[in-house]
Structures are given as C-alpha cells and as structure tokens.
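The other protein chains are all here in position, but one chain of the complex has been omitted.
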Amino acid sequence: MGHPYLYEDRIVMLITMFLMGSTLMYNVRYAQMGGEFYLRPIPGLKAVEEAVGRSTEMGRPILYVPGIQDMDQVETVAGVIVLGHVAKMTARYETSLNVPVSRSIVMKAAREACRESYMIEGRPDMFNEDMVHYLTDDQFAYAAGVNGIMVREKPAACMYMGKFYAESLILAETGNSIGAIQIAGTASQAQIPFFVTACDYTLIGEEFFAASAYLSKKPELIGGVRGQDMIKAAVIATIIFSIIIMTLYDNTGIGFDVSQLLTIR
Amino acid sequence: MEFSTILGAWVAVFLTFGIFSYLYKDNPFYKFAEHLFVGVSAGYWTAIFFWTQIQPNLFGRLFPAKVYGPDSGTPFIYNLLSFISNSVFPEGGIDKGHDQHFIYLIPLALGMMMLLSLIPSINWFARWGIAYTVGMAAGLRAYGYLNSNVIGQVKGTAVNIFNSSLPFFSLSEPSIFNNMIIIVGTICGLLYFYFSKEHTGILGKASKVGIYFLMISFGASFGFAVMGRISLLIGRFNDLIKFSSTEYHHATFWVLTAVIAILGYASYQEKENKSQIADTGQDSVQEEE
Amino acid sequence: MSKIQDTFLKIGSIDRRWIFLIIAAVVIVPLIFPVGLPIRPTDTTKNVYDSIEKLPAGSNVLLSVEYSPSTRPENHPMTISILRHLFKNNHKVFITCLWPDGQFMAQDAINQVAKQEFNKTYGVDYVFLGFRPGNEAVVKGIVSNLRKLYTVDVYQKKIDEIPLMNGINNFKDFDFLFSSSAGFPGTIEWVQYASDPTGIPMASGVTSIQVNEVMPYVQAGQMVGVLAGMPGAAEYEALIDQKGSATSGMDAQSVAHLVIVLFIILGNVSFFIERNRSKKY
Partner (left out) sequence: MIWKRQIPILIVTIVGWTTLLGWFIDQPDIQEFVNDDATQWFDILASFAIILGALNLIKLQVQKILYQKPGWIYSVVAVMGFLFAITAGFFVKGVDDSVAQWGAHVTTDGTLFKWMFDYMFSPMSATMFSLLAFFVASASYRAFRIRNFEATLLLVSGIIIMVGRVPIGSVISSWFVMYLIVLSAGIYINVWKKDMNTTFVFVAVGISIVTIAGFMYGWPIDKPGIFYLPAIQEWIYYYPNVAGARSIMIGIGLGIFATSIRYILGIERSYIGE
C-alpha cells in the first residue's frame, strides 16, 4: 500500500519493540543521571565471590564453563561477560582459573575478557592465554574432556554459565562427586532442573541475564534491569487486559478480537 | 561380513566399555577413550566444517562453476589454487549451484583476520569477527525470542476464562479450572523474576506461588529427562547385544570380560599395596556425601 | 527397630556405583526377556495421528529429520512410524535435514519404509532434499524460497527435473510439517521461523528432554501435537498398529522407572531417619 518498504502485518511488533526499547533506554538514562534502584538479592550471585574465596583457601583452581554454544547465542555472550567478572575476582584473590571452551570464537572472546579483567585489577602478570583453552566442538567429547579435567585437577568451585544441553548433568554430577561448590546459570529451559538439583546455586532463566548488572554494579546496566521489570509488569498487564477483552469478546460479543492483534506473521 | 565392519564393531565395543568404565572410577581405559574422543572429534569437526561450509559456501560462491564455462575458462588465481589442491578446487570451478557473490569476500576477510590473530601483536584482529557475531546474534534473536517467547506466550495465555461451553472442572480436557491454573501460574511465575522490588507482602506471596509452579515444572522436566536417558541407554544396550552375536565374533562378551578382568586385577593390586603402605586418603573422592 | 533403621541408613549412604550396577541390570534383563506391557496412547500423540489422518490424500508433507545417532533410539522409531502412516495414506513426502548426521538417519528410514515396505517411486511419491548448513537460516530459506536453497537433491539430481517438485516453491506449498527433532536447530526453530509466520500446521516428535520446552507451543496451539520420547513413539506404533523398536523398549523403560522411584523412596526413608536422629541428639 502506501509503504512499499515495510511489512505492514509486522507493524504491531515494530511498535512493541519501540515501546520496550524506549522503556529500557529511559531507565538506563535515569540510572546514569544518578537515579537509584533497589535490586533484590540473588543468592547465587553472592555465592560467586564466596566460591572464589574458598578456592583460594583450598589452593585449588576454579573451573568456568561458558556453555557449549558459539557466540551467536545471546546466552554465551552473557556467559563470557560473567566470566569477565569472575576473572576480576580470581585476579584479586590470586586463584588460578581454568576455562575449557568448545568453540573457537568463544575462546577468543573469553581470552579478551579475561585479559582485560586481569589488566584492570593490575595483575597482567597472572594472566596466561592458556587459562582459556579449546577442547573440541563436539558436545559429548567436550563433556568427556571437562569430566577428565574435573576428576584430575579437582577444582574447588565449578561454574556453568551459558547455553547447555544434555551434557549439563554429566558436568554437574561429576562436579558434585568431587565435592566442588557449584554455581550454574542458564536460559536452557530443559537443563535448569538438573542444575537446580545437582548444583548449590542456580541462576534461573532471566536471573542469568541480570547477572552482569548485579556483578558489575554499573548504573546503566542496573537501569536496564529495572527497565526489564517495567516491561514485565506491562506484559502481565497485557495478559490480564487481553483476558478481560477475550472474555468480553466471546461472551458479550464486543467487536474486537485481541488474539488477531497478537498474531504476528 | 567385511573385515572393516568386524574391526569397526570391535573398536566400537572397546570404546563403549572404555567410557562406561568411568562409572566405576577414573581409569586408564576411560582416559584413553576420553583423549581419543577429544582428538578425533576436533579433527572430525574441522573436516566437517571445511567440507560443508568453507568449500561449498565460501569458495563455491567465489568461484562458482556457473560462471566458468568450458569456453571462458577460470581465472589465474583459481588455477593457482587448483594447482595447490585439486580436491578443494576441482577443474572448471566449484559446482554447488551458487551464483557468484563477491560480497562473500567480507566473511573471507573476517575469517582470515581470525586466523591472523594468532600473531600476538595483532591478536585484536579477532575482535572484528567477534563483533560481527554478537551484532548478528543480537539482531536476529531479539526479534525471534520476543515474537515466540513473549508475544506468542501472552497470546497463548489470553483465553476466555468464563467460556460457557467449557466445564468448570475437567482433568485432561480444557476447563475453566485449568485455564485459571495456567493464568495464575504464569503471572505468579513472572512475578518471581521481578528484581527491583523486595519480595514481601503480596508480591512475596505471589512469587512464592510462582516458585511452586516452577518446581512442578522442574519436576516434570526431571521426570521426562529420566525417561529420555533410560531410552538412550536401551538403545546403547541394543547395539551391544547386536555386537555380541556370532557375526561379530562375540565382541561385546570378550571386551567386557577383558575390561572387567584388568580393572579387577588393578584394584586388587591397589588394595594389596594399600594394606602394606599407609592409606593416603586419595581414594575417597568418588564417594557420596 | 534401630537395627532396621541402621539398615536403611546404610542403604541411604550407599556407594553410587551400586546404583549404576542395578540400573544396568534392570535395563538389560527386560530387553532380553520382554513381558509385553499394554500401551495406551495419550492425547498429544492422538492429536498428531488425527491431524495426519485428516489430511486429504495426496497432501504435500514436509518431514524434517534433525537428530544424530546419539538420540536415534528415541527419534528413529517416530520417523519410521510417521513415514509409514504418510505412505499408507498416499501422501507426498519431502524430506529435509537440519543436522548433517540427520541425512544418514533419513536415508536409513527411507531404505526401510519407502523402498522395502511400500515400494514407493522416488521423485513421484517422495523426494529426499537432504541437509543444508545454516541452522535457522535453512528454515528461513525454505520459507522464503526453497528453490534457491535447494538446487539439487541429495543424489545431486536437479530439482527442476523432479516431477514431484513441480509447483513447490516455498513453505506455503506444503500442507503439513513434521519435525523429528533432538535439539537445536529443530522444532523450536520450525515454530519460530516457519509455522508461526505462515500458519502451516506442524507437529513434532521430540526427545523426552525437549517435551517441556515445546509443550507451551502445543498448549498455545502453535503446534497440533507432539510425540514425546520413546513412549510417544511406542504410542504412535500402537495407533498405526505396527509394532517397532520403541514398543520393545517399553518394558525395560517401565521397570527402570519403577526402580528409580524405589531408589527415591529408599533415599527419603533414610533421610528421615537421619533427620530424626540428629534431632534427638
């Protein structure tokens, strides 16, 4: 019609995205200008520092697994970001860090993140490229390899942050059998239950994405979390609102079908 | 049966038991299988990626056979590459059905930069590739997840709760009660993920209910996981049963006997040694709490 | 009394290797000596069966195979049963793979069902398009322009020369999609990028572990139904009345589940005794 370059049936989505994006940006700006927000504590994130401390006391390394997928998954990127924070702690506590990865681009990114963290903490001498090392791209060969590292090096803490599939339980059970503190964070829905049952702490779904804001304490990131909460409230409101409309639509026949609006091709 | 198949069956059975032996404890059979697995799979994926991505999709678009007909010939650079490796660059261009796309020089450049980042002084070369990956992932996933995980699910939850054609209570059919369960569960579950407010009062109660729903969901997942994992074990045992037949010279039986005998002997030896030397306490690691 | 309690406590702190051994035993024994428990189809499985049954004869059905040898025990029986059902009702089948190893699995199924059991003609009754790399990009490619993505089939035959491919240009030319999936890329990508945007009905056969992930899509009507793991496959085998490998695994499956439940109960008993004792002292 009038807009040759626009998919008109996706316009609802465009508006939704714009609204959500501006909510996020508003909160980020607000936080940058000094607005303060409360964030409820997440036990799993507090435990990260404890785990690093415990490893130092025991003189054993920390194992960090940033998932088994490549950087084209948002979870992996989030995992690498959390790794950056963990690396800062290991630099401060002078604990050794072991990061086996299963994708080469992740290896590169994780190295950059660790290098930077060690620089910021003023310990570039402690950084060693091979603390982040590649095993293999294959899911189960990688699990076998990490298993081997766990049984032989006996890390005091194991952290699993990223996208996981079936190998999650192999890792978590082996970690459990060597008595390590285990902290997991993932948005892979099917794997959350295993982490919940086999690990000491688990960041469930959205908590994992909020982790970097919690750990970095940067105002703009915390503002983002706050923005996310506002969107969530809006989502809940939409659910309730659409239920009311749907009920009225079906029972009294007011002429507006909300399910049409929510259908995006 | 061919020799290579029978040899293959023996190798497969040996490696299978090598990995199963981990259930007993970390031992040389497992270490052997583990290291072999890591090495072989790294090589396997390198070859697979090369032959399913770089050769057909990159080189196949830069030097497609469509362009280089029998009369026009191939350019010098291709002839040179073909001289170096005739298997990757066969005569007359690469026939994978692609047209010529010179824009694919960009991923080639990013890929080369990735490789060059091995040189320490320019290791930041890798950042461009990482940046591309993150940008692409962010753009594509933001829409996909928002559409299916958020809007699609909101739509799924938005139903007519007082539908007069539905019974109030029915276990497995849609009913008003079941609709209520979904609505309450979804909303309370969402409230559990509310970060910027203390979970006290009504929010605290709702998020508690939310946790209950999450737990039921986790339990169900766990139940399904048990089911799936047992199915796979059944599949694995079916293979082992197949390989124990006469056709394969009873591979399963012999390998199993050998592995058990060796591990048993080793652990017997270890016990002997331990009773002579004082216990170092090294072995308690495998035990449960 | 305390002697019994001690025994339970001993069971509670049992070395996990004994559990491993018992699991191995209870799986292998019913495989060798089957009992033949009855199989009762659940609604989600029946929905898949009904929606395929409802398709008018000669419908174009896309069958996507995305699993590897490691989940073959769960997915393969589904692929076989679905193929049997489709060929029995004389539908046209188009087979694609999102996983490279899926091609071997699909080839196995074709050899068994299309060639040996039904004697179907290649290019007239079914086409094997095969694997294309690119994960969700392949799904999107099939939706936007299948012919650009697939210029040749698995056997390097030109698509234009295959009679069945006449008039098949994109995803909208199919009437139904069945995805036999073991993870990423798989069912969820098909829902997100193909079925949702076009409205073509789809069903899926998934490994047990994925059931929870895809269930909300089924509940929201984005998929007509789902075959859940090996039991789902066994149920489908019962519906089309052709028993296969899934049915024969069901005894072992049942016994193993019962044993695990027994473990959980024993574990809890010793947990309670322990807790009571620690309260006393």
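Just so it is clear, A, B and C label the chains in written order, and each chain counts residues from 1 on its own.
Note that a residue touches a chain if its C-beta (ideal position, glycine included) is under 8 Å from a C-beta of that chain, and two chains touch if they have at least 3 such contacts.
In this text the structure is predicted, and so the values were computed from the model without any measurement.
Colleague: For the chain that is not shown, enumerate the shown chains it touches in the whole assembly.
Modeller: Counting the whole assembly, the omitted chain is in touch with A, B, C.
Colleague: Give the residue, chosen from B:110, B:203 or B:263, that touches the chain omitted from the document.
Modeller: B:110
Colleague: Out of B:136, B:241 or B:260, which residue would touch the omitted chain in the full complex?
Modeller: B:136
Colleague: May I ask which residue of B:43, B:75, B:204 or B:264 touches the chain that does not appear here?
Modeller: B:43
Colleague: Since one chain has been left out of the picture, which residues of subunit A touch it in the full complex?
Modeller: These residues of subunit A touch the chain that is not shown: 4-7, 10-11, 13-14, 17, 20-21, 24-25, 28, 70-72, 74-75, 77-78, 80-81, 84, 101, 103-105, 107-109, 112-113, 115-116, 130, 133-141, 143-144, 152, 166-167, 169-170, 172-173, 176, 187, 189, 192-194, 197-198, 204-206, 208-210, 212, 216, 220-221, 224, 227-228, 231-232, 235.
Colleague: On subunit B, where is the contact patch with the chain that was removed from view?
Modeller: For subunit B, the residues touching the absent chain are 4, 7-9, 11-13, 15-16, 19-20, 22-23, 31-58, 87-88, 90, 103-104, 106-108, 110-112, 114-115, 117-118, 124, 127-143, 145-146, 148-150, 153-154, 156-157, 171-172, 178, 181-190, 192-193, 210-227, 229-230, 232-233, 235-236, 239, 288.
Colleague: Over the whole complex, note the residues of subunit C touching the chain we left out.
Modeller: Subunit C touches the missing chain through residues 16, 19-20, 23-24, 27, 37-40, 42-43, 68-72, 100-101, 103-104, 131, 133-137, 140-141, 144, 211-213, 215-216, 219, 228-229, 231, 234, 250-251, 253-258, 260-261, 263-264, 266-268, 271-272.
Note that in this section only the chains that are shown with their structure count from here on.
Colleague: CA centre of subunit A versus CA centre of subunit B: separation in Å?
Modeller: Distance between chain centres, rounded to whole Å: 18 Å.
Colleague: What whole-Å value do you get for the distance between subunit B and subunit C if each is reduced to the mean of its CA atoms?
Modeller: Computed value for the inter-centroid distance: 17 Å.
Colleague: Out of subunit B, which residues touch more than one other chain, so two or more?
Modeller: Expected reply: 147, 155, 157, 221, 225, 286, 288.
Colleague: On subunit A, where are the residues touching two or more other chains?
Modeller: Where subunit A meets two or more other chains at a single residue, that happens at 140, 177, 189-190, 264.
Colleague: Which residues of subunit C touch subunit B once you look at their complex with the stated criterion?
Modeller: Touching subunit B from subunit C are residues 13-17, 20, 23, 27-28, 31-32, 43, 70-74, 100, 131, 133, 136, 151-152, 188, 191-193, 196, 207-209, 211-212, 216-217, 219-222, 228-231, 245, 249, 252-253, 256-257, 260.
Colleague: Mind pulling up the subunit A residues that touch subunit B in the complex?
Modeller: 13, 16-17, 20, 37-40, 42, 70-74, 77, 104-105, 108-109, 112, 134-138, 140-142, 144-145, 147-148, 151-152, 154, 169, 177-179, 189-190, 192-194, 196-197, 204-207, 210, 225-226, 228-229, 232-233, 235-236, 238-240, 242-243, 245-247, 249-251, 258-259, 262-264
Colleague: Inside the complex, what are the residues of subunit B that reach subunit A?
Modeller: 19, 22, 26, 30-31, 33-35, 37-38, 40-42, 44-45, 49, 114, 117, 124, 126-127, 129-130, 133-134, 136-138, 141-143, 146-147, 150-151, 154-155, 157-164, 183, 186-187, 190-191, 193-199, 214, 218-219, 221-222, 225, 285-286, 288-289
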